[in-house]
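A protein chain is absent from this complex, but the other protein chains hold their places.
Let's turn to chain A:
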Amino acid sequence: MSDAKFFQRGKIQELRLELNSDKKDRNYTRKKQTLKKIVANMTMGNDMSSLHPDVIACMSIPVLEVKKMVYLFLINYAKAKPEMAYEAIQTFRRDVEDPNPLIRALAIRTMGYIHVDKVTSCLIQPLRHCMRDQDPYVRKTAAVCVAKLFMQDRHLVENAGFIDLLREMLVDSNPSVVANAVAALTEISERSDHIQLQLNMSIASKLVTALNECSEWGQTYILESLMFVVPQEPGDAEMLAERIAPRLQHANSAVVLTAVKVIVYLMNYMSKEEDILSMCKKLSPPLVTLLSSGPEVQYVGLRNILLVIQKHPEILKNDIKIFFCKYNDPIYVKMAKLEIMFRLASENNVEQVLSELKEYATEIDVDFVRKAVRSIGRLAVKIESTAQRCVEALLELIQTKVNYVVQESIVVIKDIFRKYPNQYESIIGVLCENLDNLDEPEAKAAMIWIIGQYADRIENSDELLDDFLYTFLEETVEVQLALLTATVKLFIKRPTAGQDLVPKVLKWATEEVDNPDLRDRGYIYWRLLSTDVAAAKAVVLSEKPHISTETDNMDPVLLEELLLHIASLSAIYHKAPTTFIPHCKPRFLIPSPTLRRQNYNVGRTLQHQDSYSSLNNSAQFPQGLSNNMQSSRSDEDDGNGGLDEFVSSSKQPQHQRLSYHEQSFDQVAEASIGNQEYYEQKINAENPYRTDTGAVSGSQANKSGGVDLMSFDL
């Protein structure tokens, strides 16, 4: 270790001598060579910082390449050694006045990276000049520099008038400058507590004009900024969307997806159904095209498509084939495709979907196979006409005896039984042949539920349960709950067959087990059975609430929020950004006279689902038994089914609440104060560390005092 250090020191000495050598150095080739060595060493992680006096001395050499390397050196070390930056200030002052625009821009750009107060204060005046430089390359560099400066010192940027300068740049004659100014403003707005970007139609229209001429990245910045336009007049949204639509044909997928985002946003403000429909038609082909790109782009595309089609089911409804999985697609792409296939499945294409799913169930990847099997079951629940064929397919899969396939099949067959009672019981025999191989709690619980539910039709149901009971105390809670309920069901249906088992189970559940849920349920059964058998029967064997796949639709409030965040990490995870990104500004649809009625209730609490949770075909229960996705499946609630009546009664209020909160648009508009409160609450709830929510809600309220709204009237 010490040897290496010594070597390095020797090396540095060598480099220093080279740099200061008096030998003739025409065109500075020797200096360039040495600087290259230093930069290379630096980038490999060797500490070259002690060379700084010698390197900075090179700044005066009027060669662009040399300057670039010195600036690279400065950026690299200035954070750790601010004093080094002081020595460079003089040269920096000279460079920002250099006749070569490249050097002016380079100086501004570099100094913006050096977060040292003394340097920053030297930067203000030159930066102001550069923002009005005659050369567009310098102006566009200066625009970004303002965003950099903002990160270091917000007050400085706000007080020194930079925001106004940026604002002026929005009408610059050069589209790249406009794009960078927009990018800087958007960034500042996203980070600032009391600056909120808001663009009016006239500036938006100017930006869209610049859109046609600027670079691909510039286009994404401008498009992104259009999310801050709130259309006020009928026709505004249509006009804007129409003008953005050509961006859907861009070769850069970031441009395409951002254009999709803006158009989906603008649809909220469109009045005519046919306009929305025609926009939807335009969105499908570019979304399909995203899927012919590399796997990463496909993945981002797929996760976003899943959001868009939940809001606008007419998009891609005829394109299901492009979501069919290829065997060599990366696993994450396959998983994402499968979810979309399920969403797009309908009476018209269910045949193809099922045959695809059967194909996938024979693939190698275990997770993918499981998900495919599960999807077959969900398909049966979703589309009644296909249930028979799905059940047949599942039976075929069970025959393969591949362990995880069998278990997964049993889990979903339980849901099919639940959805279509008294139709497919004939297959119970086949299921019972596979009891010995069940080792996953979920599959076990499902099988036990089936046995309990059909205790009177399965001849040896008592024996089967007894077998399971053998290991009762070692089972997971999930299985124990299922066993408890199934045994009680057996006893109620066939008292003689169950009379030996019930006392045993009740005793275990109430005395030997620590889990409070299990104990409570044990006690309830016990009391019910010992006081009023008729009541017990009514409770335990009560009619089950219907299950449907509607319930795994995303919470509409969350969906609405995520749609404003298309092309972001939140849209990948399907989680509200405020839940996983610190200091993130929430977005919401800002009311305007043309905002369409939102048919979800605003007051409901947000339910954040895990990204893969939507494959759960479960009735969702409001009590939120657990926030873990696995246990949010209703199977368990139901596998635990003895409390069906309680469960269903607790479901009731949710439905009531739903209909109660459905407001007409007028009400929403009039009740905007109420809305605002909601948003305030939401912010507080989601970002409890943040105190100054007033600013956000203020900007939301549009014109409340004290907030610097960046609305631009030009």
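As a convention for this text, a contact is a pair of C-beta atoms (placed from the backbone, for glycine too) under 8 Å apart; a residue touches a chain by one contact, two chains touch by 3 or more; residues count from 1.
By our rule, contacts and distances are computed from a predicted model.
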{"item": "Name under which UniProt lists the unshown chain, selected from \"Trafficking protein particle complex subunit 2-like protein\", \"AP-3 complex subunit mu-2\", \"AP complex subunit sigma\" or \"WD40-repeat-containing domain protein\"", "value": "\"AP-3 complex subunit mu-2\""}
{"item": "Selected residue (touches chain absent from view) among A:P53, A:P234 or A:P295", "value": "A:P295"}
{"item": "Contact with the hidden chain (one of A:D164, A:E213 or A:E463)", "value": "A:E213"}
{"item": "Residue among A:T258, A:S375 or A:S409 that touches the chain left out of view", "value": "A:T258"}
{"item": "Where the unshown chain meets chain A, residue by residue", "value": "36, 39-40, 43-45, 68-69, 72, 79, 99-102, 109, 112-113, 135-137, 140-141, 144-145, 147-148, 151, 174, 176, 180, 183, 187, 190, 213-217, 220-221, 224, 246, 249-254, 256-258, 285-286, 288-289, 292, 294-297, 299-301, 321-322, 324, 326-328, 330-332, 352, 356, 359, 362-367, 400-403, 405, 565, 567-570, 572-573, 577, 580-582, 584"}
